[in-house]
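Below: one structure, written as structure tokens.
A single protein chain has been omitted from the complex, and every remaining protein chain is retained in its original position.
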Amino acid sequence: MIEQTLHSLSQFYPEIAIVLTLCVIIVADLFTKKESYTTGYIFLGGLVITGIFVVMQSGQNESVFYDMIAVDPFAIFFKVLLVLAGIFIVFFSLQSRELKDYKSRIGEYYMLLSGMMLGMMLMVGTTNLLLMYLAFELTSISSYVLVGFTKKIHKSAEASMKYIVYGAVSSGVMLYGISLLIGITGATDMYGINAALVAESGQPLILNLSILMILVGLGFKAAVVPFHFWAPDVYEGAPISIAAILAVASKTAALGLMIRFFTVSFIDADGLMQTGVWQVIEGIHWNVLLAGMAALAMIIGNLTALMQDNIKRMLAYSSIAHAGYLLMGLVILSEEGIASIMIYLFIYLFMNLGAFYVAMLFSNKLETESIEQYKGLGFRAPLESVAMTIFLVSLTGLPPTGGFIAKLYLFGAVVNAGWIWLVAIAGITTVISLFYYIRVARNLFFFKPAGKLMPIKFELGSKIFLFVLLIPTLLLGIYFEPVLNFAKNSIQMFGM
Amino acid sequence: MELTTILFYLFSLVTIAAAATMVFSKNIVHSAFALMFTLVGVAALYVLLYADFLAATQLLVYVGGILILILFGVMLTTQGHSFSFKTITVNLVPASILSIAAAGLLIFAFTTTDWGISVPVEHSETVHSLGMMLMGDYVLPFIIAGVLLLIAIIGAVVMATKLSTTINNQSN
Amino acid sequence: MELSFFQLLAEPGLIHFLIVGAILFSLGLMAVLSKRNAIMVLMGVELILNSANINFIAFGRFTELSLDGHMIGLFVIIIAAAEAAVALAIVLNIYNRFKSINLDDISLMKG
Amino acid sequence: MELQILGIGILTWLVFLPIVGMLVVLLLPDKNRNAIRWTAAIATGAQVVIAGIIFALFDRTQLGINEAESFQFVEQFSWITVDAVPWVGRIEISYFMGIDGLSILMVILTALIGFIGVISSWNIDKMVKGYFALYLLLVTSMMGVFVSLDFFLFFIFWEAMLLPMYFLIGIWGGPRREYAAIKFFLYTFVGGILMLLTMLALYFSVAYTDPATGQSVHTFNILHMMNPANYIEGSLLAGIDTTWRYVAWMALFINFAIKIPLFPFHTWLPDAHVEAPTPISVILAGVLLKLGAYGILRLNFPIFPDATLYFVYFMAALGMISIIYGALCAMAQDDFKKLIAYSSISHMGIVVIGIAALNTQGMVGGVLQMFNHGIITAVLFLAVGVLYDRTHTRGLYDFGGIANQMPKYTGIAMVGMFAALGLPGLNGFVSELFSFLGAFEAYKWIAIVSVTGIIITAGYILWTIQRIFLGETPEKLHDLKDLTAREIMMFVPLLILIILLGVYPSPAIELMNTSLSHLVEFVTMGGS
Partner (left out) sequence: MFTQLSITILLLPLLGFLLLIFFGKRLPRQGDWLASGLILISLLLSLYLLITKVTSHSAEVFTMTFSWAVVGSLNVEFGILIDNLAAVMLVVATLISTLVHFFSIGYMKEDVRYSRYFAYLGFFSFSMLGIVITDNLLLMYVFWELVGLSSYLLIGHWYEKKSASNAANKAFIVNRIGDFGMFIGIMILFATFSTFTFESIFDSIGSGQLPFGSHGWLTAAGILIFCGAVGKSAQFPLHVWLPDAMEGPTPVSALIHAATMVAAGVYMVARVFPMLTADALLVIAYIGAITALIAATIAITQFDIKKVLAYSTISQLGYMIMALGVGAYTAGFMHLVTHAAFKAGLFLGSGSVIYAMHKVLHAQNDHHTDAQDIRNMGGLKSKMPFTYWTFLIFTLAISGIPFTSGFLSKDEILAGSFAFSTLNGHWLLPVIGFAVAGLTAFYMFRLLILTFHGKPSDESRIAGITESPKVMTIPLMILASLSLFFFYSFNPFGAASGWFFGAIERPMSMVPEILQPATAAVFNEALHGIHTTAMILSILIAAGGILLAFAVYQWKKISADKLAEKAGFLYKGAYNKWYFDEMYDKVFVGGLLLLTRIMKWFDENIIDGIVNGSASVMKGISNISGWFDNNVVDGLVNATATSADRAGSMLSKIQTGKIQTYLVYVVFSFLALFVLFM
């Protein structure tokens, strides 16, 4: 028993590293109240170490802590994404203007961030419903606070309020759903559930009910229509760095959890592996359900984004739409789909963070997040504007940017699976998305700057970091073999 | 008609009635106290389900902790004028329709479902085995819960306490 | 099980507890959806959590999911506590900003 | 055949030289405008040289089209390879470029027009750096489309044209530039999505078995898509004359029809042309429109011969409508540039009925017409630009009697216009002749109706000449300067080509004769 625990601990270094980072930050925070960077760098270091541990884990494929959590390629892929996102977010936070006013609290900021990271890393690994709920809550609670971290700002406070109410209710519903699922199957982990369902699945009604209730929670985290309503307001209110991490990291984690939960629990294990195409348990057509949600997400997300003037809000809707695109990969019930989701997420990380980053740079200098206010910036901040354009074009999915590759593989998988109507919707909505993305570029470039305005000076560091995000976005557009291989080798989940 | 049956109905009645009062009462303080009765009733139900430890925890944590917290919240967020204890309701109609629908749906589902009923071994008391499990199968959740509480405390502190340094207080 | 309605009433089984839970759940939902006061909404959430908990315990009692149910219930209570603490802190912050905890006064951001 | 410079294939040089130029431009300081211009000029000029080399070395007897080994200057190496994935077999995207009789003329055209565009951009002085960077990017992507034989590569280049064009029109364009830019972007982007979906469907339907490893490989290689044997049993596009094949053909066709632009899909063109700055109009009309017809020949025809045979009549009908319709619309215009824009619709219609004839004369005529029209409209748009620079108006009624003020200019513009009018002895006539001959053999009445177009064309061209060059000169035009040396320099090569190909077209025809005959045979055989 104890050696089992010890062995498990040996497979658990990344999480441990995060927890230790948390503790170090707490301690350090006591001594370094005055200046605001130490804790940030500590957290950065912690993340790097965590990253190293994650990479060292690669190739592992087992389940630890009494089948509570799996350490498998799938989880590792997502952990890599999460750690990357975390590292970028630290850079964001170090440069963020909004956080400057909260120097004295910056320590707590990073503590909460590390808590969030831990929660997300557990989410992508967990195979146990209780742990799933726990990780979920850990992530949520820390992000509630982070959203409201700039508490003096009304919008921020409101955002955190909305977020927590919405989140509490969703997680409550999800918990209720979990209780039903556990009750009907009598198992608390996904393998058990799957086994029980494969054995006999006579209860579609109650199962669908519980699945839907759980989806309320998961959908809330991933901001999928129709559980997305919080996203725009929260993104708008939150500090940009937090909005970014919500849009990228917690969406990624939620999708990882969703994929694992559905594929492990509700896949009929018989029709597996030969073709890499699965089939659902008799009577529970959750993939149809997800297809509907995906379609809704694409349509509503893209259409509503047309109307937004606040860049964060626009990006919020775009991220809702992207969640829709991503879900398509899960709908088609094939490893190909999963792989394309992973490719998409990998590329999405860079391009979306990039967009947020440029938005942050502008808001740092101009104190505005309104797209209308961007007019003429192309002449005052050429590099940043060009970068912004590239990121947005990539989000639209035009070659030769990474976004195109992401969409290519996703659409390809869907076409191959024969869900033509879905991919048709995806195509049309992509065209629509063009408008709000290109509108930013248009405001940047098509207008002479009002009056005689000086060019804006940006720090060298920011420019370098911009390239760190820009180069992958472009490079992945023309050379993406590594990502393909990475994703291909990472689709393997423990117990499948 | 055995005692347990009677008790069950009694307690569930108390619970539900209290909950209903909590929901429909106009005065938030009343609601708070109604909530207390609900929680106690739930604890009693736990006892009926042979979950003594859970019942105890329920009383301690909820009644002793959360409820007090909530009352503090009530006090801190109202300037003592009694009228402001009043809580107005919004979108009543959709809310009631939806919740009734939910209830109906759930109850229908429960009654039509065939739960694999099996009466397992009766634990005289659960504390010991729970403790064992906590150190065994559930050690990871146990640790994580610890972290969670830590994070929660930090978060609460961040949110609740005033900022020490003076900052330009933009109110947009 | 072929039981008449009264017999069904007679011995409280799993379903009875589930139904109690369901009622609590919908009441909680009601509170969440209809009460303007943030704290009332939080109470509603607590109700929902409790209803879920009742389910867990009941399943623990009547199915082979014996003590695991209790275990989960335990953790749920802990989480509920944590959540409530943070939530109330946030409510306080809101109150300091808006001088009100009426949820639909708090809608600067929309559209 | 293989030809390398510094170990890098000549086509790679051809395609990516402008990119190199672009990087240099980006590194140059903003102030140093002439350096920027000269870099652009050198980059594109080098392209012309390389195109010349290719023209010289090109072997006129190779078939091309669907036979990999008979393509020339081929460069093929694996680009993305993900081996043995359980669910799709091997994934393969290759960097596959080559030239055959179908593409060589287009390559030459692109190089030439690109170079001349730079010359005519000389007097642009708003954000010179950005302008030339985008311009060079545009040239690269156009050239890339013409030489790439891998659908993925093709698509990348194809879509890469959108943004530069969008900004070139949107930033340097006329008053309603935003509208024009977004309209262009929208139309082409919709087409792009259609093509993307078709490409994916093809990709998953086609798999060839690698002789080396014997495993089945999914590939974007266009040539493999032309071989019916490569289609996986029961895949979406397998078989002959299936509904899905028709749908796929249609999707591709619409995409290309938007670019050509063919009758109902043409409304972006007049706006784009009118608003775009002169060099960009030249590029648009000179090269971009050709991409549409080229795409049809390179993809629709050989990949879906069955669907082609099924739709070809419809295609010819659209071509006919475009001819008449464009000509009539052109006649009604008061704006010089808009008039030429509509005339291009009419002339591209001739291309379409030519290639829709599915016989060698028509095919040769069509492709030749692509080339000739590219050159002729280039001359015309440059002519408009010259006038616009001097008078800042394009209204046909604002001019008159320019022949006295600017004799050189008049002479040059007249040659261009008579070529557009299809006057024998100038290149326009030759290609129209063969297109119509071919079309007439295939469908009498469509051809006969289309030929009436040449009367209307004569009408509006002569009317334009009269309104601009003849008659009394209005007061405000009395001090017009005649062409400068730079301007003459950009006209001369085009004029030489116009007359040369008009008198003796064989040099151009023999380039493509073999390939196109083979294409015709291939398609009419139903792709076997």
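Residue numbering begins at 1 within each chain, and the chains themselves are lettered A, B, C and D in the order written.
The rule we apply is simple: contacts are C-beta pairs under 8 Å (C-beta built on N, C-alpha and C of every residue); 3 or more make two chains touch, one makes a residue touch a chain.
Note that this is a predicted model, so its numbers are computed, not measured.
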| item | value |
| --- | --- |
| Touching partners, among the displayed chains, of the absent chain | A, B, C, D |
| Among D:Val48, D:Ile454, D:Leu480 or D:Leu494, residue touching the chain not depicted | D:Ile454 |
| Full-complex contact with the absent chain, from D:Leu3, D:Leu462 or D:Leu500 | D:Leu462 |
| Identified contact with the non-displayed chain, of B:Ile68, B:Val90, B:Ile117 or B:Met135 | B:Val90 |
| Option from A:Val64, A:Val165, A:Ala426 or A:Leu476 whose C-beta touches the chain left out | A:Val165 |
| Contact footprint on subunit A, counting only the chain that is left out | 161-162, 165-166, 169-170, 173, 204-205, 208-209, 212-213, 216, 226-227, 229-230, 232-233, 285, 288-289, 292-293, 300, 302-309, 431-432, 435-436, 438-439, 442 |
| Contact footprint on subunit B, counting only the chain that is left out | 90-91, 94-95, 98-99, 101-102, 105 |
| Absent chain, residues of subunit C that touch it | 29, 32-34, 36, 41, 103-104, 106-111 |
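Keep in mind that, in the parts below, only the chains that are shown with their structure count from here on.
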| item | value |
| --- | --- |
| Distance between the centres, which are taken as Cα means, of subunit D and subunit C, whole angstrom | 67 |
| Mean-CA-position distance for subunit D and subunit A (Å) | 43 |
| Rounded Å distance between subunit A and subunit B, as computed from the means of their C-alpha atoms | 31 |
| Contacts with 2+ other chains: residues of subunit C | 25, 28, 42, 44, 53, 58, 63-64, 68, 71, 75, 79, 82-83, 86, 90-91, 93, 97, 103 |
| Where subunit A touches two or more other chains, by residue | 130, 134, 137, 141, 144-145, 148, 151-152, 154-155, 160, 183, 186 |
| Parts of subunit A lying in touch with subunit D, wherever the complex brings them together | 273, 275-277, 334-336, 339, 379, 382, 389, 393, 398-400, 404, 408, 411-412, 415-416, 418, 423-424, 427-428, 430-431, 434-435, 438, 441-442, 445-446, 477-481, 484-485, 488 |
| Subunit A residues touching subunit C - in the complex, by the definition given at the top | 130, 133-134, 137, 141, 144-145, 148, 151-152, 154-155, 157-162, 164-165, 168-169, 172-173, 175-176, 178-180, 182-183, 186-188, 232-233, 236-237, 307-308, 313 |
| Of subunit B, residues touching subunit C in the complex | 1-2, 4-5, 8-9, 12, 15-16, 19-20, 22-23, 28, 31-32, 35, 38-39, 42, 45-46, 48-51, 53-54, 57-58, 61-62, 65-66, 69-70, 72-74, 76-77, 87-92, 94-96, 98-100, 102-103, 106-107, 110-111, 115-121, 123, 126, 129-130, 133-134, 138, 141, 145, 148-149, 151-153, 155-160, 171 |
